[in-house]
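Just one protein chain is left out here, and the rest sit where they should.
Each chain carries a letter (A and B) given by its place in the written order, and its residues are counted from 1.
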Amino acid sequence: VRPKGCRLVALLTDFGLKDPFVGMMKAVILSRTRSPVSFLDLTHEVPAQDIRCGAFFLRAAAPYLPAGTLVVAVVDPGVGSARRILYARSGQMRFLAPDNGLLSWVGEDRPFEQVRWVRNRKLALPCASATFHGRDWFAPVAAACLSGLPSSDFGPGVRSIVRLPTPRFERFPGMVRGEVISWDRFGNCWTSLRLKDLPPGGAVFFKGRSLGPLRHHYAQVASGRPLAVAGSFGFVELSVRDGDFAGRLKAGRGDPVLYKFQPS
Amino acid sequence: VRPKGCRLVALLTDFGLKDPFVGMMKAVILSRTRSPVSFLDLTHEVPAQDIRCGAFFLRAAAPYLPAGTLVVAVVDPGVGSARRILYARSGQMRFLAPDNGLLSWVGEDRPFEQVRWVRNRKLALPCASATFHGRDWFAPVAAACLSGLPSSDFGPGVRSIVRLPTPRFERFPGMVRGEVISWDRFGNCWTSLRLKDLPPGGAVFFKGRSLGPLRHHYAQVASGRPLAVAGSFGFVELSVRDGDFAGRLKAGRGDPVLYKFQPS
Partner (left out) sequence: VRPKGCRLVALLTDFGLKDPFVGMMKAVILSRTRSPVSFLDLTHEVPAQDIRCGAFFLRAAAPYLPAGTLVVAVVDPGVGSARRILYARSGQMRFLAPDNGLLSWVGEDRPFEQVRWVRNRKLALPCASATFHGRDWFAPVAAACLSGLPSSDFGPGVRSIVRLPTPRFERFPGMVRGEVISWDRFGNCWTSLRLKDLPPGGAVFFKGRSLGPLRHHYAQVASGRPLAVAGSFGFVELSVRDGDFAGRLKAGRGDPVLYKFQPS
């Protein structure tokens, strides 16, 4: 439970940290709220306009956020076009994001109880730009959320939102086929192979090469060797111990990853 | 209005995030203040020693900061030399910065009511280094500001401060000539063409090439096409939709940007 009167805003964007974009968003939120606000930066280095990666990060991080968190997610290649801004609520969590698929996967695990199209112009900054909705729309709407404005004032209810295709997870006799979703700065690849949906005792294959059984930590193989790990986000991850899997095995988004096992 | 007893320090530096410099500055501020302090990082990735870019960011961000913010800006190639440290006040905003031009443009929009030369050695850390004034001078002086020390204790009043040349904005019949100031991590270029000073209906030219009329969002042109956008900082910006303008058109600081229009 968050301390009373202290609200948490979790931010996820592709704005980067070189420019003052994130700082300006936070400045607007702080300017328009009376009680203290804390910020939790999930990341601002989502690859530019990579909605898919942003959606994956949101799904990974959401289960760990404190109850009552307001998540503001802005990876928004369609900024200024007709794409909608969404307000979505799921239990004690609230989300603001463009309607472009960014909320696809966080919504898989926790269905939204309410979704609204944020289009009340009175909530935006006066003279809102068409290119920086993070500052001119998302930030003041976030401040309105924090200040207790009823969500019915944001705009009309929404029946269906844009959803990305679910990452590949295909079952065959003795095999599951998933795919590479993205990778971190060490070159470790995230895949769509969710651990809890895999039968035990199998082995992972990538580009015709066996990576062996699922390991629990890197030290189970020699330095420089590739391996498949039961990853911390709840999915199979591909790594090279003390090395860069994505670089060395030339892994790309969507590349198939196979999990083969003895059919029961 | 900021909540009582909670003070906001906005930081802008070229210290980067790889080293613990920014953390050490914040540690000193927190060590020397009693009531809670919040930090707002505008950016710490100003290109190394690029006073011009820092000054541009400060002007862009300042109007969005909450009243009462203390801005600490350190882009300081002359650290340790005879350059002065400035305290400047404008309404409810206070600034600490080296006297090297960094406050040039933020002061254009909001003239300073008071400027002082911070040279009271009792305010610095004992054994202050000559190379890290962010930690040894700016941070403890910021803490003194937050703790309510009268500004007259900082040092003597200052009549005139170092100012950068105003970025080019030259009017001709049917044309305004500005220049490229800097660019963001997507390659979008900031120019000195302030939107409110341009007559309507014109078109933007760069290196002899027309970028067409001012657009309101990227989606108004096809993917891969260059365009000129009415930017979110209040200036013309140059972009390539889904691409990198600075890289592809080899834009450099100071390159001329023309806005041509039908003289009335």
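Assume a residue touches a chain if its C-beta (ideal position, glycine included) is under 8 Å from a C-beta of that chain, and two chains touch if they have at least 3 such contacts.
These numbers were taken from a predicted model, which means no experiment stands behind them.
S.K.: With the full complex in mind, choose from B:10, B:60, B:79 or B:251 the residue touching the hidden chain.
M.R.: Checking the options B:10, B:60, B:79 or B:251, the one contacting the hidden chain is B:79.
S.K.: Sort through B:49, B:120, B:151 or B:220 and give me the one touching the missing partner chain.
M.R.: B:49
S.K.: Name every residue on subunit B in touch with the hidden partner chain.
M.R.: Counting over the whole complex, subunit B touches the hidden chain at residues 16-24, 26-28, 30-31, 34-36, 48-49, 77-81, 129-132, 135-136.
S.K.: Need a quick check: the contact residues on subunit A for the chain that isn't drawn.
M.R.: Touching the missing chain: residues 1-3, 6, 8, 10, 12, 17, 36, 38, 40-45, 57, 60-61, 64-67, 69, 184-186, 216-219, 229-232, 237, 242.
One rule holds for everything that comes next: only the chains that are shown with their structure count from here on.
S.K.: Measuring from the mean C-alpha position of subunit A to the mean C-alpha position of subunit B, what distance in angstrom results?
M.R.: One centre to the other, that is 31 Å.
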